[in-house]
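Here the complex is missing a single protein chain, while all its other protein chains stay put.
Naming follows writing order (A, B, C, D and E), and every chain is counted from residue 1.
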Amino acid sequence: MTVFTVFFIIFLLTLMVITALAIVQTKNLFAAAMLSGIFSLMSAMIFFLLDAADVALTEAAVGAGISTVLFLGALALTAENERAGTAGRAAALAVVTVITAVLVYATFDMPRLGDPNAPAQLHVAPWYLEKTPEYIDVPNVVTAVLASFRGYDTLGETFVVFTAGIGVLFLLGKAPVGQPKVSPAMTFAGKTGLRHYQIPRVVGRLLIPFILLFALYVQFHGDYSPGGGFQAGVIVAASVVLYALLEGEEQARQALPAWLLRLMAATGPLIYGFTGVACMLLGGNFLDYSVLAHDPVHGQHYGILVIEAGVGVTVTGVLISIFHSFAARGAK
Amino acid sequence: MSVEAYHLAVLQVVVPLLSAPFVVLLRPRGLAWAAASAASAMAFAIAVSLTAGVLSGDEYRYAVGGWAAPYGIEIRVDALTSLLLLVVTGASLVALLAGRRSLDVDIDDARQPLFYGAWMLALAGLAGIVVSADAFNIFVFMEVSSLASYILIAAGPNRRALPATFKYLVMGTIGATFYLIGVGLIYMMTGTLNLADMAQRVHEVADQRPVLAAAGFIIVGLALKAAVFPLHAWLPNAYTYAPHAVTVFLAACATKVQIYVLLRFDFLVFQGNLPGHEFQFSHFLMPLALLAILLASGVAMMERNLKRLLAYSSVAQIGYIMLGVSLLSATGLSAGIIHIFNHALAKGALFLAVACLGMHIQGLRLGDLAGAAKRMPWTMAAFVIAGLSLIGIPGTAGFVSKWLLISAALAEGSLGIAVVAVVLIGSLMAVVYVWRVVEAAYFQSPQAGSPEGRHEAPPMLLVVTWAAVLGNVYFGLAPGLPIKLSQAAAASLLQHLP
Amino acid sequence: MSPEAAILAAILLPAAGTLGILLAGRFSANLREAVTLTTSVLLAANVLSLLPDVLAGARPAVHIATLVPGIDIAFEVEPLGMLFAIIASGLWIVNSLYSIGYMRGNNEKHQTRFYAFFALAIVAAIGVAFAANLFTLYLFYEALTLSTYPLVTHKGDENSVRSARVYLGLLLLTSIGLFLPAVIWTYGVAGTGDFTDGGILAGHIAGPAVGLLLGLYAFGIGKAAIMPVHRWLPAAMVAPTPVSALLHAVAVVKAGVFSILKVIFYVFGVDFLAATPSADWLLYAAAFTILAASLVALRQQNLKRLLAYSTCSQLSYVVLAAALFKPLAEVGAVLHIAAHAFAKITLFFAAGAIYTASKKTEVHQLRGIGRRMPWTMAAFTIGALSMIGVPPTGGFISKWYLLAGAYEADNYVAMATVVLSTALNAGYFLPIIVLAWFAREEAAPGSVGAAAASGVKKDHGEAPFPAVLALTITAALTIAFFFFHQPALQLASEISMGLP
Amino acid sequence: MEILELYNYWVFAILLMIGFYAVTAKLNLVKKLIGLSLFQSAVFLLYISMGPVEGGTAPIFHADVTGRVFSNPLPSVLILTAIVVGISTLALGLAIIVRIKEAYDSVEENEIRELDRQ
Amino acid sequence: MIYYAVIVAILVTMALALARALIGPTVYDRVLAVNMLGTKTVLLLAVAAFFIGRPDFLDLALTYALINFIGVLAVLEFFRVRAQRSLAEEKEGE
Partner (left out) sequence: MAMVVDVASWVLLTVGGFFVLVGGIGALRMPDLYTRMHAASVTDSLGAMLVLGGLVLQAGITLETVKLAAILIFMLFTSPTAANALASAALLAGINPGLAKPWRQEPRS
């Protein structure tokens, strides 16, 4: 956290603010989607510099990969340009100024960036850094806290993803009423896909296996380096999106049929949940992995491994089924 | 005496949570509903046994993952928690049992497993919020329940359900993010996320400004989620266009859980530590509550659509709860808390009656209800009794909370008189908007086209509606349980005040 | 049958009666009528069985449930409650008899619903009579309002719905708006709401607050029809006559006045009120109501509305007597409840009989009706005389004690009011009697067309036999009360003796 | 120099308000959702800027970083969950917008309100 | 110390690319800008990993390289569809 890094961050923060203003100003929704991709790219960079590698990886994967694809999927089915302008501008600005005043008023007493004896650094954080090698013995403390110390949060997070999955399936499951307003020609990843783009198909076919391999690496290497179930899931989903783009949505459907995706989306959270229940059956509290094996530390390793797998399966299943719902919506 | 490793506390959340993926995988017709009802019944049984435990004096504390309090996430069940759990699981069970036929109409078979899965997630989310004693964990489960509620509401038959859900999604997310900012600011100043731990460490903080800002953000965020008066814009449309069974479930408990979080946060963490915060809290919330009662009831009186009328009445009733809470006295707080229970009963029964009406009458405008009493006598009788409970006629649950609220207000001296006046005007307005419906149903002659003869709602729906109505009367005459729980809760929340 | 069991029976019997009527109604009208009559007779017997104990000074009580420590549902029979219960249950028998005749005579629809809600209203009335504390009183007071609402809207036409809206709106407005805060204020201040001799508020509350609390009670109990909250009474006249007869002459309005007496005797305490100057306004409000209502009654053409306003003024007699805070006046008040009940129910029966027989409702149509309906008009005359307070009728007794009480309190305003209102009573009753007996039926052709147009039957005989029978019984009771008012007097003196 | 330390929080405030303005003032539903995701990513910035410690490094133990001061892992954990919540809400919101487009053939709030009023 | 120059260079390039993204008359300019920013981020991540002394964080750069490629292709597919649709509408127009 040298002085140069501080300048580095301030420069990037300024770029972010400019991008944010541009996003709100631009009328073309596609441009807004692309700019929000850039926005999350820069925030990933900043998180990386603020010593939050896991978050940077997640933000990069989600920001550039999934949210861009989601926005494009939605824009393909709805209008691309913003027709209406703004309404109630004065009221919104008034509220905005009030809240900003409150926030700035509060910032003056906040601890400085990187101040070692800020309260946040003193109470719970050092305990985690100190006790992780002893109890869980996993190099990546963030994964340890995420999976074991606050495993209950991550269980909730997995179910949030699961809810989003069944939500999109529920909303876009029903065939559109009457004549679909979306003309079939507007398919997002139509039957043809980028078929007649020869070069991207060749490169794509070459790369997809590596991407999947890398995803598995991120999944099971989460204990040692930034990574984990969620990031791996996103990368797998991104590779399937690439496959669908290149080979066309139908082939992607045959590769991973809808029922399999629904099964994955459902079994992921069950894997996570039943690991917790298994801990209860073996005498520990819910999600207390130390009872899973004779030696508590091994138990923690098994526990973390299994629940990360659960998260990975859930995220993969959910994201791909979401993508298929959006893509199929256009094709019908 | 707190029983550490008593698994019931965490099972309360885990059972509905893990039942959701199962329900989603159940293909055959009707099985999804059956599994959901079974899981909901189990959750209700757990809630009842937890309440029994709490009544016999012990308070459950459960460290999830085996890690002690400030480091791991802790689950805590005390009097206030068990009251809320009863309301949440009870409402879900009743709505599910009653709603089978009406939901079959709204949702096609292929998507029913998804719908019931979302229902179980909403139940699990709400239960998760209520039992959790960790600030960030509350946020996670708040999101689980909110996302699931968006799905449930978007399942409404009418196309207007979609914009209503979108508005709810946007405002709900802003509320949750405000709450997240508040928790972030507190974490920045105290270094912990556990509520009890936070309560001890807040007054050690040298500079109070961020903590005050955090209090502001949390109160506004939760007020937005709980549809407290000025921030209630999403509630009327969301409840009106959601399927009937969903309205029964959400109207009874969704906003109440957010009020619960507001109470737990403000009374435990902020009021003890920030000097004079309790006055800020009551001076900020009481006028809003009074306005809520007057304006929302006023709008309800003018409203033509039956469900929107009851939705606005919910906003007014939330005003009563906040009024009771902002009186800052033991009786006031217990009045507010018990009204959470009583309003869930009254409003649940009313919306169940609306569900019965919905089965045979197209459109729920007052004009369509003309002569409904001749065709559906039992349903309208249930509606009248539930309406009386909403008004607060003695012998019904609503009266008990009105009684406690007025006696708490009277103890406040001169200010109390104004509060009592508003409460009574509110009840009289309730008389008007309930009686408008009764007169339409009983005395106006049905339009020409409507079919003759008597055909009641499906038996299961009617039986559950009448069970809810009799529950209203029972807790009106023998409110021992809720009163005991609410007084214990009020005592525990007010430990810090002199 | 122990007194406690008797009290419970008194409450449960009419409730069982309601269910019985509903079931019987499915089979046949006669069975339903039989069930009504038997229930009313059993209830009256049950209530009377309690009389000896109460006269002996015992106060049987039974405790039902405790909502919150300090607030519970409990019953206790004390002399005032006893008297009111006897009147209500006794006259229920006569009224059932009468309504059989009336309903059959006018072949009204939904009779089962009518009798069922009637019995329910009696349950509420008995509940009010035997209430042991303010909360139970309030509980049954509201139940009475709600159970009589369907009776008022019995016809279901637009006119009855609109007036029922006034009826319910005003009663709920006053009960929720004023009575409930008063009750809660009392519980808050005195810590309990139980009715105890000598009152519970003494020492807990002083100065203007007493007047304010008394005001909340006086105007909160809308059923006592003190101006300006009396408007629901004329509006309720749209109901069928048996309803107006029992409810608005006996049960509903009497419950209102009865509650006010209970509040004055057992919550404030008579001597506590006598001592505080801020409570004197009640007397003037009552006096004003008496005079104003009588003046309005003078100009009424519709017979039932005339009787309604007369009830308004008569009720305020009781309130006036109570507001004198003197033992003798208390006795007068209690007796007046009984006397007015018998007289007014007779008058309403007569009005109903006239309507059944001849569909006549306006005073000017009653020319020479005496010859056609001798029994009805005789009873009407007796009732009217009792209202005025002429010696052979019960009315005289209560007015006598009233005047004695006023004299004892040497309150000239009260005495003047009583005398003046007696004159006014005479003013609006005597012309009817003269018109009915001495005027000749108009032979002029003009009126025939008008009369025929309004469905008025020219050559009609007496009303149906059960109605006439009920009429004569109540008329006899009015006269009998003059001679055998001993038990009532003892009950009344028991109440006032109870007060120091 | 000390002012620059607080720059993170001010950018948080500015981004928060840009997002809030977009959500409240813009009529296009997709633009509202973009504003909402901006609003949420501002909060991520608030949490993460609590994390780093002067001279500390990422809390992942590695051979050549033993013995150094480590930054706080907790904000990272919380924000990992918050990102997931953000993307889930976004996905659900977009699905609702697609359904609204099919039901109303418009994604502008004022037009939808107009269509509902008839 | 040796990374200052390259980091500043990449940052300035990113600023320029952002300017192009904002100005970008046609949509394809924006796509180009995004692609540029993507590749520059990969480089910046790699250099920053070495700069803050944690070379084991290169996975981040690798992930980003993959995701960026997919993002750009998704955008291009979106435009191919849009172009096809405008062609189809013109045919219907005649």
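We adopt the following convention: a contact is a pair of C-beta atoms (placed from the backbone, for glycine too) under 8 Å apart; a residue touches a chain by one contact, two chains touch by 3 or more.
These numbers were taken from a predicted model, which means no experiment stands behind them.
Asks: List the neighbours, among the chains on screen, of the chain that has been left out.
Replies: Listed by label, the shown chains it touches are A, E.
Asks: Take the complete complex as the reference. Which residues in subunit A touch the chain that isn't displayed?
Replies: 194, 197, 199-200, 203, 206-207, 210
Asks: Considering the whole complex, not just the chains shown, which residues of subunit E touch the missing one?
Replies: 2-3, 5-6, 8-10, 12-17, 19-20, 26, 28-29, 31-33, 35-36, 39-40, 42-43, 46-47, 50, 55-56, 58-59, 61-62, 65-66, 68-69, 72-73, 76, 79-80, 82-83
The definition used in the following text is that only the chains that are shown with their structure count from here on.
Asks: Which chains are shared contacts of subunit B and subunit E?
Replies: Touching subunit B as well as subunit E, we find A, D.
Asks: If you average all the Cα positions, which chain's own average lands nearest?
Replies: B
Asks: If you tally the C-beta contacts for A-E and for D-E, which one comes out higher?
Replies: The greater number of contacts lies at A-E.
Asks: With centres defined as the mean of C-alpha atoms, identify the chain lying farthest from subunit C.
Replies: When every chain centre is compared against subunit C, the largest gap points to E.
Asks: Calculate how many whole Å lie between the centre of subunit B and the centre of subunit D, each centre taken as the average of the chain's C-alpha atoms.
Replies: For subunit B versus subunit D, the centre distance works out to 28 Å.
Asks: Could you put a whole-Å number on the gap between the CA centroids of subunit C and subunit D?
Replies: Chain centres of subunit C and subunit D, defined by C-alpha means, are spaced 71 Å apart.
Asks: Any chance you could list the residues of subunit A touching two or more other chains?
Replies: In subunit A, the residues touching two or more other chains are 51, 53, 75, 103, 107-108, 110-111, 118, 120-121, 124-125, 128, 150, 153, 156-157, 160, 163-164, 167, 171, 225-226.
Asks: Give me the residues of subunit C that touch two or more other chains.
Replies: Residue numbers touching two or more other chains: none in subunit C.
Asks: Each pair of chains that touch: what are they?
Replies: Going through each pair of chains, those in contact are A-B, A-D, A-E, B-C, B-D, D-E.
Asks: State the interface residues of subunit D toward subunit B in the complex, per the touch definition above.
Replies: Within the complex, subunit D touches subunit B at residues 16, 20, 23, 29, 32-33, 36, 39-40, 43, 46-47, 50, 74-75, 78, 81-82, 85, 88-89, 92-93, 96-97, 99-100, 103-104, 109, 112-113, 116.
Asks: Mind listing the subunit B positions that touch subunit A in their complex?
Replies: Listed in rising order, the residues are 5, 7, 10, 14, 17-18, 20-22, 24-25, 62-67, 70-73, 108, 110-111, 114-115, 117-118, 121, 124, 128, 136-137, 140-141, 143-144, 147-148, 150-151, 154-155, 185, 187-193, 201, 205, 207-210, 212-214, 216.
Asks: Where on subunit D is subunit A touching in the complex?
Replies: 2, 4-22, 24-28, 30-31, 34-35, 37-38, 41, 44-45, 48-62, 69-81, 83-85, 87-92, 94-99, 101-103, 105-111
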